[in-house]
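With one protein chain held back, the other chains of the complex are shown just where they sit.
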Amino acid sequence: MLKGFTVPKSPFGQAALTPPPPWHYSSDVVGVEFWTDPKATAATLPNGLSPDPESNGHAVMMFLDWQFTAQDDEYLDPARYQYREAFILLDAIYRDTPVMWCPYIYVDNDAALARGWTQGFPKKLGSIFQTRTYAAASAAAAPVAAGGRFGASLSAHGQCLAQARITLRKPVQNGLSLLSRPTVLLRYFPRLSAGYQDQPAVNELAMSITDNLTVAEAWIGEGELNLPEAHGEELHVLAPNRIESGFRYSLSYSVTDLKILEDHVS
Amino acid sequence: MLKGFTVPKSPFGQAALTPPPPWHYSSDVVGVEFWTDPKATAATLPNGLSPDPESNGHAVMMFLDWQFTAQDDEYLDPARYQYREAFILLDAIYRDTPVMWCPYIYVDNDAALARGWTQGFPKKLGSIFQTRTYAAASAAAAPVAAGGRFGASLSAHGQCLAQARITLRKPVQNGLSLLSRPTVLLRYFPRLSAGYQDQPAVNELAMSITDNLTVAEAWIGEGELNLPEAHGEELHVLAPNRIESGFRYSLSYSVTDLKILEDHVS
Amino acid sequence: MLKGFTVPKSPFGQAALTPPPPWHYSSDVVGVEFWTDPKATAATLPNGLSPDPESNGHAVMMFLDWQFTAQDDEYLDPARYQYREAFILLDAIYRDTPVMWCPYIYVDNDAALARGWTQGFPKKLGSIFQTRTYAAASAAAAPVAAGGRFGASLSAHGQCLAQARITLRKPVQNGLSLLSRPTVLLRYFPRLSAGYQDQPAVNELAMSITDNLTVAEAWIGEGELNLPEAHGEELHVLAPNRIESGFRYSLSYSVTDLKILEDHVS
Partner (left out) sequence: MLKGFTVPKSPFGQAALTPPPPWHYSSDVVGVEFWTDPKATAATLPNGLSPDPESNGHAVMMFLDWQFTAQDDEYLDPARYQYREAFILLDAIYRDTPVMWCPYIYVDNDAALARGWTQGFPKKLGSIFQTRTYAAASAAAAPVAAGGRFGASLSAHGQCLAQARITLRKPVQNGLSLLSRPTVLLRYFPRLSAGYQDQPAVNELAMSITDNLTVAEAWIGEGELNLPEAHGEELHVLAPNRIESGFRYSLSYSVTDLKILEDHVS
């Protein structure tokens, strides 16, 4: 009996791309909140989501340095399980619920890519970097403080996809207020058999469930975001018209479950 | 209406990990044919496959430098679409048909990874290299000729998973004889919802269909293969007991279809 | 007694970045010949070189997939010694000799970087890709033939630095005619001691010596080249005004020596 939560299934279950849940995550986040073309955001929505009449065009771009662990001290093998990520979230409505929708997301690690596909995050590979803060002071330390500046970038296949800079101004009292909407995702797996290539095997609208969601050391301030045009990508169609803020915080949560909202296959 | 054969689905269909089929491939292959522990190969087989009573334990490890194109001149964007791959194939039986089964495969590119998952190749990321042959002669040119030597290697997450060396001895008259068995694969996509994590959404035994399969400049000779033990992998369980041969050839085919042999979900 | 041609010097001489010469190289080359702003090319010239009065502004951008070997079968360890490169050469005059000058060059390998510095190639790290040609025919094979098309690209630190496309039209009878001028380089190694940071320890004008220079399967045709603006780079200052040609060939040579033209320290 082959073992493993994902492929490759194997005799001992050690070869799978990711260990099974529960999955635990801690990260640092650099992000920019902005407004873009409402037609462009609406055009990214899958069946089941509609534009938010009050905030269509509202978007958040986030860059994250992640550490992951499951049940076997995976955090002690950072070469395999530490990773970096960048994604964009757009305001939308599911039935009457305000949600965020994730059309594009990039990671630099295959375990993260495999977990993401399972959840409905449409992950591609990219190179993501963010300025870090260090405990030992120097001109390179980037302290989290008023006036503190952080840069972040995303590239893929040798093209720059996003560049951000933020300047911190003040702490956020309730960091969780930055994450007030649930995230809706599309779990999707195609068929390759001739005649069925437009009839996916999996096509589900899903809602992310995050246990023990924690936000620490949240700061807000100003931001800049550049989403240059890139061949083979559509992120740049969501380039900012107006920046709302820049922010930085530390984030953690666990994943043990996923809520399926709608099954578009059956 | 979102477009794209895979995620991310997008308004213009330009963001998907891979363009839709037909997919066209050309490559150079360095490989080693060998025999390993029959219990170890049998233990990797999914439901629906059984050990080949005549050749259980027979295996081939291949390293490939690939070029890919679909309908939009993707071969002119090698930063995105050129890739390298390593995989192992094991003799097995599907009903009464001798086949090869692919338990483990590694690529260095996300488009290749996404296509592979769709076909049932359980691709993970790795770094793959093979000695190339060059038209301009020098001590570095590695001509395809009697006595010609080629090296190849696979690593992932900073661990060496495979090292091979071959020495060419003679041309193979009928190169296609090296690929006489069809390849059987497991198309598999898990569920993450609590209570369903052991009930995959997709669990199909599939057979690869390769149109216009071509083998050119095939040579055979001696081989060496080392599959060192690596944490988080099970490839090393299939380490050789005896080497049969080393080989090198050029390979091309197209993919437009996949044959589903058995659906283990329904 | 520590051994090694470069650092790290070590007890057994196995740890050095590169084995000692002779160095042997074979490659495939995709390139574009073009004309750029003569003021921009003149501004890159080191002391000892002057603009070529007949062809100042004439430039060649080349992308190369290299295989290297020294005396110990290094070509069988492609993970360490195979590499990719992109560079630009500009027409100039050394005394009365027409030469080419290399202001910028990128590789994806540390052994190549170390050898380059030793010769005077000012190598930085980059990601370089070129369309390859394969013996097994398919839509992905990119045959070397009239109408054959090849792409190439260079990026570094997540920025695109160069994109090229060529279309082959006809074979070149004498491939060596494409390499008629010797290459002049700046061997340079700074001092870090306070007060001496503008007084380099090594500052020599050098001329590359290539033994057994071979060009095979040379073709010429049309080319396109884009050198987009990039932060932390000056390659884009040399962007084309007019394209002369595109070309592709196979190249090999050996390096055992370097000619020092002028020592600017003494």
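We call the chains A, B and C, going by the order they appear; numbering starts again at 1 in every chain.
Here is the rule we go by: contacts are C-beta pairs under 8 Å (C-beta built on N, C-alpha and C of every residue); 3 or more make two chains touch, one makes a residue touch a chain.
None of the values given here were measured: they were computed from a predicted structure.
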| item | value |
| --- | --- |
| Chain B residues touching the omitted chain (full complex) | 127, 129, 153-155, 158-160 |
| Contacts of chain A with the absent chain, listed as residue ranges | 24-28, 65, 67-69, 73, 75-79, 82, 127, 129-132, 134-142, 149-153, 155, 165, 212, 214-217, 249-254 |
| Chain C residues that touch the omitted chain in the full complex | 2, 5-12, 14-15, 17, 20-21, 40, 43-44, 46, 77, 79-80, 103-105, 109-110, 113, 117-119, 122-125, 157-158, 186-194, 197, 201-202, 231-235, 237, 255-260 |
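Just so it is clear, only the chains that are shown with their structure count from here on.
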| item | value |
| --- | --- |
| Interface composition of copies chain A and chain C: same or different, split at half | same |
| Distance-maximising chain from chain A - centres being C-alpha averages | C |
| Euclidean distance of C-alpha centroids - chain B vs chain C, Å | 34 |
| Inter-chain centre distance, chain A versus chain C - centres from mean C-alpha coordinates, in Å | 39 |
| Shared-contact residues (touching 2 or more other chains) in chain B | 77, 79 |
